[in-house]
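Following: one structure in structure tokens, then a few remarks.
A single protein chain has been removed from this complex, and every other one stays in its place.
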Amino acid sequence: MELLLVLLVGILYSAGIYLILRRSMVKLLLGFMMLGNGANILIFLMGELTKGKAPIINGDNIHFTDAYADPVPQALILTAIVISFGLTAFAIILLKKVHETTGTDDLDSLNIQDLDI
Amino acid sequence: MISNFILAPILAHMITAIVLLFFWKNVQAQKTVSVIGNIVGFLVSWRLFALVWENGNMTLQMGGWQAPFGITFVSDTLSATMVMLTAIVSLAVGIYSTAATNISRIRYGHFFIYHFLIMGLMGAFLTGDIFNLYVWFEVVIISSFVLLTLGGKKRQMEGAVKYVTMNMLASSIFLTAIGILYGITGSLNIADLPQHVAAVENRGLVTVTALLFFVGFGIKSAVFPMYYWLPSSYHTPPSAIGAVFGGLLTKMGVYSMIRVFTVVFEPDDFMLGVFIVIAILTMISGALGAINKRNIRRILSYFIVCHIGYLIAGIGMYTELAFVGVVFYLIHDVIVKSNFFMMSGLIQKIRVTQDIYRLGGFYKDYPKLSIVFGIILFSLAGIPPLSGFWPKILLFQEAFKAENYVLLGTLIFASFITLFIVARIWSEVFWKDLPKPNAEEIDHFAPFHMRGRLALVLPVVGLAVVSLLIGLNASFVFEVAERVAHELMNPSIYIDSVMHHLK
Partner (left out) sequence: MKNNKPKHNIKKLDATILRTATNYLLPLLLLFSLFVLLRGHYLSGGGFVGGLIASIAFVLHSFAYTTRRTLRLFQVPPRTLIPIGLTLSFISGFLPVLLGQPFMTGVWFADKVAVIGSVGTALFFDIGVYLVVIGVVLTILLTISESD
């Protein structure tokens, strides 16, 4: 399972970075979504996978203390998902507006104002 | 000292934002609520600073969950100082934007997002948990996205795409770094991390993680290879927004860098070398970028990049005196940069343009205002006894002591270019006669009624007085900076204040 997730993280990161480097705005957005998902799975993986164990154990419990599931990565991922949800929603609206004002999907056409000093 | 009061600056702005949402369509009420909220925020930040100054670090365990498990809020002297500065700038810019922001922007929620942004900044400065820092960063950048794109002109959109792209990339890198850090240490509390980081056997992985943090924060604070988004976006939104962005947003990256690299990671020679090289390149590229620009705000954008280099250089030298210089420079820079942006907005209000070659005759028409502007300009350049002078001298000294002559040369070069450009702005905008004097163009200030004028000028004058006070009353600021530097060089003070109750 770990190996599968490691491969998945690698694929998501590389695909995300590849898409970010393309000139199209839609691909840029998709790239960021993949990068975000890759980061989330990375955190999930880093918290060590434990199946079917309780996340929080009573202080006076002496059994299974070594095999509890780490609750922190899930909390982190949930927060990160919420944040990336907001970011993505904003980015979609922004790119839509940009597309409306410039009429193109090409990121290279956005350099006009860097020319004026 | 454990107290709920540490959250007061955050909550003040949160309450203001919520109240503003109830007055969505009422412009006048929004302005009033915003100013009141800013004043309250300023007062509680002042109180927080006073408390920390007297009693030492304050901490709060959110929800009663103890330190390494729950989210901790910590206010040491550095945090309290940054919160204080944020509150000062927020108050000034808040008053300024009641007159400078147009009504349609306010109807789209300008003030609501503004207070949300300030809340995020306060949170980032006060948190003691590295993932919580990430969350506050996101609060700040989402608000800044909205503020940057409100209004939606084509220029703004172009700048915003670059800004959004780079900041989202920075967040992804930051999040990746947090993931790896959690994987190798199993903790996210800034005060709890150092002992775990020190125990990691795979030192290479620690260095990689540290560099990931550096890249993440570096993009946000606009250091050398990752700075270009800043000059292409910061001059597009209205000046009031530019003032907050230019004064505080990049400093948030620098603050996080200081925090992470003094407490969590003990930088080795390699890391310090990276800092120094990046600082040199940042200063040079910022200075050279500013030299041929004609738009005041564009010049200023490159100045921001250039002067971030000073701060990074100070961190790279990693001595107590260098940190005194960094903290002093940070205090000076936040105030002056915000004020500079407001000044450029005022110039644009009066003369419509920001092109220095088309401006002129300012001193003749507005002598009193010009003196205030002069104070801003020359404290930026660091003319003694104004505020920029003292920290620069300290940084020069430290570079000389470290026998790093390349760095010393670059510091002097960057100061020289700054002085040169400031002198050029002064002579072009203020001394030179107005080219093609045009009766219509001159009095754009007149349509503002008295209160509007006061709201535009008062914050600029206020911040100019603050930067004058920093320069003239340097001994107190030195005292603050020395205490911060002492705390930074002895991270055990920070760590003990969070973890002491566990022992």
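First chain written, first letter: the chains are A and B, and each begins at residue 1.
Operating definition for what follows: a residue touches a chain if its C-beta (ideal position, glycine included) is under 8 Å from a C-beta of that chain, and two chains touch if they have at least 3 such contacts.
Remember, it's a predicted structure, so these values are computed and weren't measured experimentally.
Which of B:61, B:207, B:295 or B:397 touches the hidden chain is settled by the complete complex: it is B:61. Contact between chain A and the absent chain runs through residues 78, 82, 86, 89, 92-93, 96-97, 100. One chain of the complex is left out; on chain B, the residues touching it are 2, 4, 7, 11, 14-15, 17-18, 21-22, 24, 60-64.
The rule is simple: only the chains that are shown with their structure count from here on.
Work out the mean CA point of chain A and of chain B, and you get 27 Å between them. The touching residues of chain B, counted against chain A in their complex, run 131, 135, 138, 142, 145-146, 149, 152-155, 157-162, 164-165, 168-169, 171-172, 175-176, 178-180, 182-183, 186, 188, 232, 236, 292-295, 298. Looking at the complex, you find that chain A touches chain B at residues 16, 20, 25, 28, 32, 35-36, 39, 42-43, 45-47, 70, 72-73, 76, 79-80, 83, 86-87, 90-91, 94-95, 97-98, 101-102, 107, 110-114, 116-117.
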